[in-house]
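One chain of protein is taken out of this complex; the other chains stay put.
Chain IDs A and B follow the sequence of writing; residue 1 opens each chain.
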Amino acid sequence: MERSLMKGNEALAEAALRAGCKCFFGYPITPQTEISAYLAKKMAKAGGLFLQAESEVAAINMVLGASGTGTRVMTSSSSPGISLKSEGISYIAGSDLPCVIINVQRGGPGLGGIQPSQADYWQATKGLGHGDFHVIVYAPASVQEMVDMVINAFDKADEYRMPAMILADGLLGQMMEPVTFPEIKQKNSEKTWAADGHKNKRKHNIINSLYLQPDVLENSVVERYKRYDTIQENETDAENYLCEDADIVLCAFGATARVAKSAVNQAREKGIKAGLFRPKTLWPFPVNEINEAVKNAKTVLTVEMSMGQMIDDVKLAINCSKPVEFFGRTGGIIPTPTEILAEIEKLGGAK
Amino acid sequence: MTHEIILAGFGGQGVLFAGKVLSYAGLLDGKEVSWLPSYGPEMRGGTANCSVCVSDEPIGSPLILQPNVLLAMNTPSFDKFIDTVKAGGTAVVDSSMVDSTTDREDIKVFYVPATELASENDLNGMANIILLGKIIKETEMFTLDEIKAGLEKSIPPSKAALFDSNIKAIQIGMNS
Partner (left out) sequence: MAVVFDRPKALCDVPMHYCPGCTHGIIHRLVAEVIDEMGIEGDTIGVCPVGCSVMAYDYFGCDMIEAPHGRAPAVATGAKRAKPDSFVFTYQGDGDLAAIGTAETVHVATRGENIVVIFVNNTTYGMTGGQMAPTTLPGQITQTTPFGRDTSVQGFPIRVCEMLSTLDGTALAQRVSVDTVPHIREAKKAIRKGFENQKEKRGFSIIEVLSTCPTNWGMSPVEALDRLRAEMMPYYPLGVYKDTSVKEEK
């Protein structure tokens, strides 16, 4: 299959089109705007709809409306914009609607900066809105994974009737790499729940997240959590690089994992037994996989473009059975392999 | 073999495009490649740069801090990056635009009056491609045919008429 050179944002947008995304609602924000620009150009030709909303708030609610009719729909933003979308995401989750949400992260809090960041890990995995709910969170580490994961995200969102998020960052969005587009088998998921006009053939469908009776609301949440259990069982994904004999296992996701891998290679050249564990799904967190990866390690070093957020899940996942250390840069600074290697050496990186 | 290249200059001088040409040439040559631009306000007229990796191995961090090849098209970029070039590396500088020099002796520096050469040869706006020609000659990163293939892929169909001028610019650079 032909490899072409594409920016992460554009490759992701193209993959969404190929995955059968029929509606896109967006609002400009750096560093994800190429997604909107690409779809503005291509969506109509592909028989779909591109619409620039008046705000992120409006965009996510347009997603709610389109998804409510059973249509494959996506929106995209960057950190501050995702905060604005969080109300709508909670409603979408509470209404059991599928959709795909892209967060090409930048530095925060507040207006922050526009350079790459991973400081929305907590937001994505734990606090994407009010109430008890989750979204599936994928963490690509290459332009190819931007493509593969968005295609998968549409299918999983439909399968489980819930939002799926691609948690990327400015580096992945802006960089170009070779990419190939896989053949896509369109899954025919019939959406019998959709509010798309009952054609006088069925009872009316209601898309709703309001349950004034506490017991009814509790039941609806508990039902949803049963689905979450299935997801935690079946949908985790991770990469394990040289962990088998590693004394020190680095844990990193997304763009940071690329840098960490370079550091692992440099450590190995120096005779230090280092490995890398890379979660590809952040929720569900790959608990079994990380326990397998660190079983022979003496130390775990979490590396993030934040002040340390995923580290909480790493500690929980391995039940603090090993010391879990942290190295991170934040504000839009990408850690360097040299810095990480120094940290590995500081932690003893036993030869 | 891994080439780590930084291309830097003013927005509008075509450093991002030159980086794309190198990336495509690498891609067509079966290499692993990555291209990472600086982005944000500097894209709107200030300084712009991009990091390009061309390698036989999968690429880790696409952000280059110590390039082994530097293409510098303005003084601020030259000043910012010249000391980051790895020992043994190569710098190609548009001496029409850059008035600084370096006294580093552990790298090869080529001062090419690319902007003047471009205007003398009726190739306005192609100083970037002239410098690219110099780079591939001095580093032997790509052959003329390989860079031609990269150019063919990088030039959008609407500007296909400029292909021959680009080739001419590459040759001028190689012979400079």
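By definition in this document, contacts are C-beta pairs under 8 Å (C-beta built on N, C-alpha and C of every residue); 3 or more make two chains touch, one makes a residue touch a chain.
Keep in mind it's a predicted model, so treat the numbers as computed, not measured.
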Chains in view touching the one left out
A
Which residue among A:Met162, A:Ile207 or A:Ala274 touches the omitted chain?
A:Ile207
Of A:Ser4, A:Thr69 or A:Gln266, which one is in contact with the hidden chain?
A:Thr69
Which candidate, A:Glu2, A:Glu54 or A:Glu183, sits in contact with the chain we can't see?
A:Glu54
For subunit A, enumerate the residues touching the unshown chain of the complex.
22-23, 25, 49, 51, 53-55, 57-59, 61-69, 71, 73, 87-88, 91, 95, 194-201, 204-210
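Note that only the chains that are shown with their structure count from here on.
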Taking each chain's centre as the mean of its CA atoms, subunit A sits from subunit B at a distance in Å of 34
Contact set on subunit B toward subunit A in their complex
20, 23-24, 27, 32-37, 39-40, 59-63, 65, 153
Touching residues of subunit A toward subunit B in the complex: what are they?
3, 5, 30-31, 114-115, 170-171, 174-178, 255, 258-259, 261-262, 265, 334, 336-337
